[in-house]
Each structure stands twice: as structure tokens, then as C-alpha cells.
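Before anything else, here's the structure in question.
Just one protein chain is left out here, and the rest sit where they should.
Order as written gives the chain letters A and B; numbering starts at 1 within each chain.
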Amino acid sequence: MSEQKSTNIILFSGDYDKAMAGYIIANGAAAYDHKVTIFHTFWGLNALRKDENVHVKKGLMDKMFGKMMPRGADKLGLSNMHFAGIGPKMIKNVMKKHNATSLPDLIEMAKMQDINLVACQMTVDLLGFKREELMDGIEYAGVAAYLADAENGNVNLFI
Amino acid sequence: MSEQKSTNIILFSGDYDKAMAGYIIANGAAAYDHKVTIFHTFWGLNALRKDENVHVKKGLMDKMFGKMMPRGADKLGLSNMHFAGIGPKMIKNVMKKHNATSLPDLIEMAKMQDINLVACQMTVDLLGFKREELMDGIEYAGVAAYLADAENGNVNLFI
Partner (left out) sequence: MSEQKSTNIILFSGDYDKAMAGYIIANGAAAYDHKVTIFHTFWGLNALRKDENVHVKKGLMDKMFGKMMPRGADKLGLSNMHFAGIGPKMIKNVMKKHNATSLPDLIEMAKMQDINLVACQMTVDLLGFKREELMDGIEYAGVAAYLADAENGNVNLFI
């Protein structure tokens, strides 16, 4: 009897391209029957934000963070800052031309494949997010939960 | 009977220093008899470009990408943008002074050690590269091939 393989991705980055890479690997692994978890921490949490403005009560600094950070997967920037000209728009155009799957669609696909989307509770507290501002159906956990999965994992990546 | 160990590196970054780190680990692992694969995706693909201008037929946007991105390992920039003064040139000078191996030489060494250099087919399509523009002797594959290697791998890294 063979045990189910597992893939555990820490998504630290809030960059559109890095998040795409993470979600492509995750969806691939789920298709190959891995148990897959994406643990969103620090800037990676922005991929899980709802794109509409959710009205919640917040202190001044939490409000500022909320305003300054991108609201949802579609708003993320690029990791590669060397070429001012290749902006997220140009990448998105190219992706459309090639029928590549957008990040919001990759996240939808991940949900349909029962990939565990986890928000790092420490980051949620630190950046002052309220649960209403993040996608429904995600989990909240900390480093202990991550380690419990990853210590038996096959493919562990920090992105 | 012990199985051969394996190291599987996803090189996502197109930064000179990060690519160096990846190739140093890869060459080290090959020297310790690991089966080693470097899967070049997104900006990491630039490390596999030929440094001369190869004439191929392309659409306008593909041509633009080709012009804007660095042509080959020797042209990559640095990941660390905090210190405007430490440019790739200064790093390369320091490396020469210390007889450290340059990135193009590390790639040559990787080929001689039979490390699998893989270009992500999706990225090749997305950025509009033609095979003539990339190094000879590399493979083209997707996330399924990566996962087949990595799920049994010992050292899996995303760089």
C-alpha cells in the first residue's frame, strides 16, 4: 500500500508571477493525486484578498496597510523589476494571447481540486486583516500546522 | 542497495546571484552523485539563452520580450536592488579576484556533469522563444515532468 504523496508550498511572495508559478505547481501536483497545501504568509496573503472593498472596523495603521497592499490576486505586481517595460499588463496580454490561465482562474482551479488554501494567522494579525476581507473557504493556521504537513511532504517549496 | 539520491531545482529567478547559487548547489550535488535537474521557468529561462542574436521570425510582442530580457547568463542582473552601487560588474570583479567560477562557467560545468537542464515549455511559448535561441542539448518539459522527478527527490528547491 503506497501512501499519498504531498506537496506543501509556502507562498511568501506577493508577486503575480511567483504566485502563478506556485499555483501552477500546486494544481499540477493535485492532478497527480498529491495532497496539496498552499500556506500564504506575509505578502502572499494578498492573493487571498477579496477584490471588493469590504467594510470593517479598523485602526488607522491597519487601514493604511489595507489601502497600500494589492486587493486580490488580479492586482498583484511582478517580481522582476529590472525591465520597467514588462508590466503586469503586458504579461497579462501575452497570457491571454496564449490562452494561459490567469492567477484568479488558477486559484479557482485550486479550490475545485480541494487544495488547502491556508492563511498564516500571524500575518493576518500583523497586517490587520479581518476574515471578511479574505476569500471564503480558506483555513487559518500557523507554523506548527505547516510543519506537521511538510515534515512528511514530498515536494516542499518556499516561493 | 541504496537508491541514487536526487536534487531538483526550479530556477524561477533571472538574477545572476540567485542563478549562481542554484548552479553551485546543483554542481555540488552532482559531485556527490545525485541525479540533478534544473528546471528553468519564467525569468530563469534567460540563463539558457544563447548570447548571440539568433535570427528567427517572430511577432512584434515576442520581439519586444526578446529585446528587453537579458541574452544569456552573463547578462543577468542582481537580485539585491538595495545598494545601487553593488552592480553585477563589481560582483564579477570580486569573483575574478577570488578565482570564483562565473555563471557561464558553472553552466558549462553542469553540462559536463550531465545535469539535466530543462526549459519550461510553457514559458518558452509565453515569452515567444524559438528553440534556436536557447542552448543546444537542453530538454523541454512541463510541470508534470518536474513533479515526477521531485516527488522522489531528496533536495527540492525553488530559487
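Keep this in mind: a residue touches a chain if its C-beta (ideal position, glycine included) is under 8 Å from a C-beta of that chain, and two chains touch if they have at least 3 such contacts.
Owing to the predicted nature of the structure, the values given are computational and were not obtained by experimental measurement.
Novice: Please identify which residue in B:Ile38, B:Leu103 or B:Ile159 touches the non-displayed chain.
Specialist: B:Ile159
Novice: Quickly run down the residues of chain A that touch the omitted chain.
Specialist: 10, 12-14, 41-43, 61, 64-65, 68-70, 77, 81, 122, 125-128, 143-144, 146-147, 150-153, 156-158
Novice: Touching the absent chain: which residues on chain B qualify?
Specialist: Counting over the whole complex, chain B touches the hidden chain at residues 5, 7, 17-18, 21, 24-25, 28-29, 32, 34, 79-83, 85-86, 90, 93-95, 97-98, 100, 154-159.
Keep in mind that, in the parts below, only the chains that are shown with their structure count from here on.
Novice: Hey, how far is the Cα centre of chain A from the one of chain B, in Å?
Specialist: 25
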